[in-house]
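Just one protein chain is left out here, and the rest sit where they should.
Every chain is named by a letter (A and B) in the order it is written, and numbering of its residues begins at 1.
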Amino acid sequence: MNSQQQTMDDLIRTGYQHGFVTDIEADTAPPGLSEAVIRMISAKKGEPEWLLEWRLAAYAHWLTLEEPDWAQVRHPPIDFQSISYYSAPKKKGDGPKSLDEVDPQLLDAYNKLGIPLEEQKALAGVAVDAVFDSVSVATTFRKNLADAGVLFCSMSEAVREYPELVRQHLGSVVPYKDNYFACLNAAVFTDGTFVYIPKGVRCPMELSTYFRINEANTGQFERTLIVAEAGSHVSYLEGCTAPMRDENQLHAAVVELIAMEDARIKYSTVQNWYPGDEQGKGGIYNFVTKRGDCRGDRSHISWTQVETGSAITWKYPSCILRGDDSVGEFYSVAVTRGMQQADTGTKMIHLGRNTRSTIVSKGISAGQGQNSYRGLVRMAQRAENARNHTQCDSLLIGDRCGAHTFPYIEVRNPTAKVEHEATTSKISEDQLFYCRQRGLSEENAVSMIVNGFCKEVFKELPMEFAVEAQKLLNLTLEGAVG
Amino acid sequence: MSTLTEQRGWFSALASSSEPEQSGPEPDWLRNTRVLARDAIRELPVPNRKLEAWRYTSIEGLLQQEFTPAVEQGRTWTHEELEPWLGPAADVYRLVFVNGQCIPRLATGLELPTGVTLGSLRAALGTDPKLLATWLNHTGAHEEHLFSALNTALIHDGLLLHIAADVELDRPIEVVYLNLEQDKALLNQPRNLVVLEPGASATLVERFIGAEEAVYFHNQVTELVLQEGAELRHYRMQEESRASWHLASLYLSQDAHSRYQGTSLSFGGRWARTEYQARFQHEAAQCELNGLYTVGKGQLTDFHLDIRHSVPNCTSRERFKGILFGKGRAVFDGRILVEKQAQKSDAQLRNDNLMLVRDAEVDTKPQLEIHADDVQCSHGTTVGQLDPQQVFYLRSRGIDTDSARRMLCLGFAGEIIDTIEVPILREQAMERLTATIRTATETLE
Partner (left out) sequence: MLSIKDLYAGIDGKTILQGLNLEVAPGEVHAIMGPNGSGKSTLSHVLAGRDGYEVTGGQVRFDGEDLLALATEERAHRGIFLGMQYPVELPGVNNMTFMREAMNANRRARGEPELDAVAFMKRVKEEARHLKLDEQLLKRNVNSGFSGGEKKRNEILQMAMLEPRLAILDETDSGLDIDALRVISDGVNALRTPDRSIILITHYQRLLEYIQPDHVHVLVGGRILRSGDKDLALELEEKGYGWIEEEAAA
């Protein structure tokens, strides 16, 4: 048992792998939030009047709100005046027209992350948009996508190039009044990714965005909008990292998905923001609002997330199942170790007939990590024959961590059916002994058992990312046996 | 929300009235307890939907109604008037409360074995003040709950059951609460205290009966103290008036190796809420809670469980089932907390609901909060309908649809009713359920 504990502790202490800082001259706004700062952001981006007005309305509303305190997480109050709301790598002229113009140090930063932006080196068939601090720095495979009619670009560019599309959809799924952090995001968001898949088009490749916070004292407030027109399909992946810093940094993103009739959106996240050190110093506060609107009949939105990073994660990728026969899915692996806290889950709002939802949540807690599943399944009055199945499993590694489950189930239709199951377990001594008796090291045995525990979720990830996620999980828990 | 606070109405009037109308002098400890409870009433928030424990349960109707504390009987009831409500007292020790007051002349079978105290809490203030001073408000019931504080501030009468060490009671104790019509809407607040000394064992049956259409608020607090190795089987059947509010708050404190088996059946009330708060004080205690609720037109039925494992090796089992057959609402909120030091805890929670009609609503919230790793904890919840295949199967055997549905509902609920080990109560429960379901299934589409 002692030797086990030892290995476990070693594993838990394994360092964060992406903790480098890139030394790039940045154009950073002084800390503080005010109407002037918002006007400055909007002006820097050359935004149209309606967008500035929207931001200002959001800011005015935000001032009336109080920070929510219902999540199972603890943190000192956030000083919103000490955060800088805009940071961009300084560029010559108007910014890169192609990758050749991107600062080589930036490219190097992404290479260190294992995300080569050069097209020839890019993962086969994956188009990448990279957001560095607050702005998009490069988007790959533009041409191939354009040929298919797919729009894939930074949000700033979309505001310039496709203002009508943006105006039509921005905030239509997550209105600025939605919640405290979404409201803040609406006021100060600086960039993000925009995807538009025209009617009937199957996006020819995986789309992917990598987010990185680099500057100290900056927050990252990006906004992603994906619109899938009738009959279209798209699979999108986002990855996130940040350097190691002693202070906490805020990431308050908003993601909006819109799926029209027969459209399918698959949204996968591998989140590995800096989690803070052993004592809980530093790390990202990841307060994110993600919501998909299954607007059309038979539309399908699937969220898959592997959450290994951040000091605090607070997010509930949700589906509004408006269209009849629409389907919502949520597959999640959340790992907390050290002093990490995660309060994550989903909302499945069944409005249409024959709507279906599946929730599979796997929480792993090690060290002093706290992991909560919080989920809402609502069957509205007209949700005839709607179905939900939820499975929440928690795995505890060590006796100082916590695993919590807070499901809310609201049913107003007598033909709807909801099933929810939750279990809590630890890796049993029997299982470890069995594996070791067959010659596997303890570490190997744990990683095998943990991967087995997460299998249902990993199999939902696009193939190349499933491997990546598995590696990340192994790294995160390296040595953490229990 | 401020409007709600201002709306306290009768509530704040009661809370601020300087002295309760008590006859005779009171011991200091009781006066102190009342003062603390009064302070709590002023400080505790009025239940509202922003409070997690009241998210799905509105008390607006309750606040709008005027209630008068039923401290003295408005009138005397004759034996003949009460007889039909009570039924035969076969093989039980029976105690009867009318509108919250114990009526000693209605008690039967009270030739109690040595070591057993059973009777009115009010009477015991005179005869056994030491026992009450030791145990009354032992669980600090008023501290977090506005309605428990209200009950505590106005403690007047209730059930007192004390069983000495190693005494095993041969027959069940039956306590009947009759809530009968008065010209005013009454606030009936029995305050119960049940203490089982080490190794004691008993079965307690509580029945809540309301006169049809009677308007009242039955706000009961029950403190249950099970000392080492004690065993209590506690069965509760609630058939309050459909115009009444019923709130029962049970505070359970368990010592090592004690065992509590509780079954609550909730049939009546327009607004009925049952709260269990279970605390394990020492290792190897077991707590089993079962519940069944039926919800008809205009009813709200709410069960709240707050189970805290703070010591190792305790077991808790919670199993609650509900049937909605009218435009009403069922709320279930079950929370299991396993604290850091509570290794080897075994906790399992289930809530299953059958929703048979339109315009009904089920809100359920089973929660696990686990801070120890060597535990076995799970919860499961379902909301659904009768299985059409099962209905079809029964019909193919020649049973008509209504009967088939009734049978399946009874089968669904039977699992809970079967946990009652008092045959006569089990039969009464089954009868009541059958009647309820019969009326219900006849009106279904």
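Convention: a contact is a pair of C-beta atoms (placed from the backbone, for glycine too) under 8 Å apart; a residue touches a chain by one contact, two chains touch by 3 or more.
The structure presented is a predicted model; accordingly, all values stated were derived computationally and were not measured.
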| item | value |
| --- | --- |
| Chains in view that touch the one left out, judged over the entire complex | A |
| Per the touch definition above, residue among A:Q72, A:T415 or A:Q431 touching the missing chain | A:Q431 |
| For chain A, residues in touch with the removed chain | 1, 3-4, 428-431, 433-442, 444, 448-449, 451-456 |
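Here is the rule we go by: only the chains that are shown with their structure count from here on.
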| item | value |
| --- | --- |
| Centroid spacing, where centroids are CA-atom means, of chain A and chain B in whole angstrom | 44 |
| Chain B residues within the chain A interface of the complex | 52, 324, 340, 343, 353, 355-385 |
| Partner chain B, residues of chain A touching it in the complex | 70, 72, 379, 381, 394, 396-426, 482 |
